[in-house]
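Left out: one protein chain. Kept in place: all the others.
Chain nomenclature is as follows: A, B and C, assigned in order of appearance, with residue numbering initiated at 1 for each chain independently.
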Amino acid sequence: MYNFRTDLASERRDIYQKANNLEQIDGIEATKEDINENIKVERVKITNENGEKAIGKPMGDYITIDIQKLKIAQEEELEKAGEILANELKTIVAKHVDSQGEILVVGLGNSYVTPDSLGPKVTNEIEVTRHIINYLPQYVEEGTRMVSAIAPGVLGTTGIETAEILKGIVDNIHPKLVIVIDALASRSIERISSTVQLSDTGIVPGAGVGNTRNEISQKTLGIPVVAIGIPTVVETAVLVNDCLDLFITKLQEEAKSNDYLNQLKQEDNYEEIKEALVPKDYNLIVTPKEIDDLIENMTQVVATGINRAM
Amino acid sequence: MYNFRTDLASERRDIYQKANNLEQIDGIEATKEDINENIKVERVKITNENGEKAIGKPMGDYITIDIQKLKIAQEEELEKAGEILANELKTIVAKHVDSQGEILVVGLGNSYVTPDSLGPKVTNEIEVTRHIINYLPQYVEEGTRMVSAIAPGVLGTTGIETAEILKGIVDNIHPKLVIVIDALASRSIERISSTVQLSDTGIVPGAGVGNTRNEISQKTLGIPVVAIGIPTVVETAVLVNDCLDLFITKLQEEAKSNDYLNQLKQEDNYEEIKEALVPKDYNLIVTPKEIDDLIENMTQVVATGINRAM
Amino acid sequence: MYNFRTDLASERRDIYQKANNLEQIDGIEATKEDINENIKVERVKITNENGEKAIGKPMGDYITIDIQKLKIAQEEELEKAGEILANELKTIVAKHVDSQGEILVVGLGNSYVTPDSLGPKVTNEIEVTRHIINYLPQYVEEGTRMVSAIAPGVLGTTGIETAEILKGIVDNIHPKLVIVIDALASRSIERISSTVQLSDTGIVPGAGVGNTRNEISQKTLGIPVVAIGIPTVVETAVLVNDCLDLFITKLQEEAKSNDYLNQLKQEDNYEEIKEALVPKDYNLIVTPKEIDDLIENMTQVVATGINRAM
Partner (left out) sequence: MYNFRTDLASERRDIYQKANNLEQIDGIEATKEDINENIKVERVKITNENGEKAIGKPMGDYITIDIQKLKIAQEEELEKAGEILANELKTIVAKHVDSQGEILVVGLGNSYVTPDSLGPKVTNEIEVTRHIINYLPQYVEEGTRMVSAIAPGVLGTTGIETAEILKGIVDNIHPKLVIVIDALASRSIERISSTVQLSDTGIVPGAGVGNTRNEISQKTLGIPVVAIGIPTVVETAVLVNDCLDLFITKLQEEAKSNDYLNQLKQEDNYEEIKEALVPKDYNLIVTPKEIDDLIENMTQVVATGINRAM
């Protein structure tokens, strides 16, 4: 399988189409919509196994909301973006549970590492109702949906697979659907903390590789899993690799029919670059200096989105 | 039952003895040890139901380590304090599981509220081994104990009782013992972030009240629970109440045989004071301004203690 | 002079009136206005030396804006509160400089201590224009006021009196007016991070004591100083003292003509209580657990207020 190095279905589709010179991919449908000049929504639907194989993502819906200039967004625009996410989320949740089905919100990531803290921060802002409905039902309107929220931490600091932790909790408190918030990798710097991907297929790292250890999905938890993914990092080596591709393309265009360069282009230089650039023990990322503000804004958007949808 | 308004067995015993003019309490044994001029260890053992009833804590061992001047402690002293905690913890853990019995460390509290963040911060510093033993056994010495760690959050932000979350995780990953780190209330300002209480009875809020909903103990989890509690707050109303008691004592000593004041002394003025002092919707605490530094220091002590004990 | 233990002119006036059974104080004028059900504005004007002596504050205007329920305020209400502050600030600034007079905003306090970090946090949010007007004048509208901002730190961490630091900067960059943001002490818990006091008399600690070392005012800086003060702490001993006063009043009402208690009431128990309660080396405060959120909200209010006023 092609190594996409992005978790966004929309980017994978573009890469696959371009690499294979296709106008369309069998098993993948896509539509775009401009909400306003700053917000765009793209809907990618993987409809069969061919689509699955092409871009290495399971069948299901993938909705990408791009918010331009989130960094400098005013209060109103954050509200607007939250509202749009709320609408999309409502629709995708309604496909799987009724309006009273209990929901567990899960914020993945490490709250002590800024670019990885978005999940836990969002969790902290969720208006949970489960305990109020259980202990103080007179304080909530009848028919209010039970919502609970947890930030289980990451394997490196817990020593436990997140899927194992969630399996235990789900089996014990019996929600009807899980919403997982996760930081994603993207190929595009513009998308850092400015794009939201919604999907109903859960989180399936290393899709198709047969390793379901880390999978957070209906298969492992037994209930539907809606994933909200936000790109927060671009790997340096990916950037440089993309840059070298552009460079070689330029060389080829000017120095035509150079076998050696043709061959180079077909190689995947990623591991080599990574080896060269990244010193042992370092975990390098490209991040905007303004990451803290961006994450504050995005936290508000996603929390508003979820709260409104509930 | 007497309302002690402290979670420290050692303080409760002092209050009970003084209030009842006792030299000793049936069912409670206690010994003190001065480790050095800055560190003192007190061991309280509750041996029967009478002891339980007297101070409202379940039978078991309660070890209090007082560290003077932790706030201004140097690196070496932090090391020393960590070592002493490690020794006590090793002993108490060894009473319940063998040296290879898997342990789950649980940090209670809210990482986003400074005086309540000690549990999650400690959790973050635990050297977890469970995932390494499972996936990369060649990187750890044979016989290494499996350790995992989690910070489950608080009811107000998760909507789920912490005991429920832990029950689910324990049933799914099967540790042999749980260590819980918790922020406690104390009556003494000197003890804020300067005292550690170790016990093997778990965490039993509202002991004896018949409400086991929040209990984190062998009864609810099915495995032994060692609790590490650190006082981080003193309630304002407790302080003022204590102060009024002192004041009335003074009045009585000087204005002898005043029935009215005698009567007052017997009343519990706490609710009244709390009502008067605490405006609605506020959750007031007395805290040293230096709480952040104190917590940094205490985090290092507790994490070192646990890591060394493992 | 009476020891008010509050920096709010409005509270001092109330205390002085009550203690002296006065309907009005010569040299002090006051009016109240309810902006809406959540926001009240009180204007205290000290008009002569008698008023100065009565409440220990220099002649000038003191405007107190009380914002109820700031803790749970929504975005709109924060906007509204910011707008009201902006209006009051505009008026008070206009008394001293014209609309183009350069302003230096100074955030007092320690950014590393939560209840003391409001000044520096506000400073960080000020829209400074001085460098843009100097280097990129084409990017700002003609007539834009020069604004700069600094957070000079506190004596304990700088070793330099704040007034000395500011004197040096003012003499070098020549603003026409200074706005100082400062954390205040109040006697009322409800006012923690919910009240703003505006005044045009600068900051004069230990007013009237003849020690002008710490004074940040026209006298020391040579230009007008507008102060924005926000109560962020109430001292525990003040609370307990107030409580004891109430208690003794109650005793007296019921056990009439008790000379001993009369005498007690006249004593200032503060130092005694402080001695008893506060262990050496600790700097105790009563603070709402939600202080971080309160400060976030208040930061937005004050920054919006200043930005709009400029």
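Assume contacts are C-beta pairs under 8 Å (C-beta built on N, C-alpha and C of every residue); 3 or more make two chains touch, one makes a residue touch a chain.
No experiment lies behind these values; they were computed from the predicted model shown.
In the full complex, which of A:59, A:97 or A:244 touches the chain missing from this view?
Residue touching the chain left out of view: A:244.
Decide which residue listed in C:40, C:90 or C:167 touches the omitted chain of the complex.
Only one of C:40, C:90 or C:167 touches the chain omitted from view, namely C:167.
Which of C:17, C:87, C:124 or C:307 sits in contact with the chain that's absent?
C:124
Which positions on subunit A touch the chain that was left off?
Subunit A touches the chain not shown through residues 69, 71-72, 112-116, 189-190, 236, 239-240, 243-244, 246-247, 251, 254-255, 258, 260-261, 273, 276-279, 281-290, 292.
Mind pulling the subunit C residues that touch the left-out chain?
Contact residues on subunit C toward the absent chain are 111-112, 120, 123-124, 126, 128-132, 146-153, 155-161, 164-165, 167-173.
Everything below uses one rule, namely that only the chains that are shown with their structure count from here on.
Same or different: at the subunit A/subunit B interface, is the fraction of residue numbers used by both copies above or below half?
At the contact between subunit A and subunit B, which are copies of one sequence, the residues are largely the same (over half shared).
Give me the C-alpha superposition rotation for subunit B onto subunit C, in degrees, nearest 5.
My answer is 180 degrees for the C-alpha fit.
Quick check: how many Å separate the C-alpha centres of subunit A and subunit B?
Inter-chain centre distance comes to 40 Å.
Find every residue in subunit C that makes contact with two or more other chains and list them.
Residues: none.
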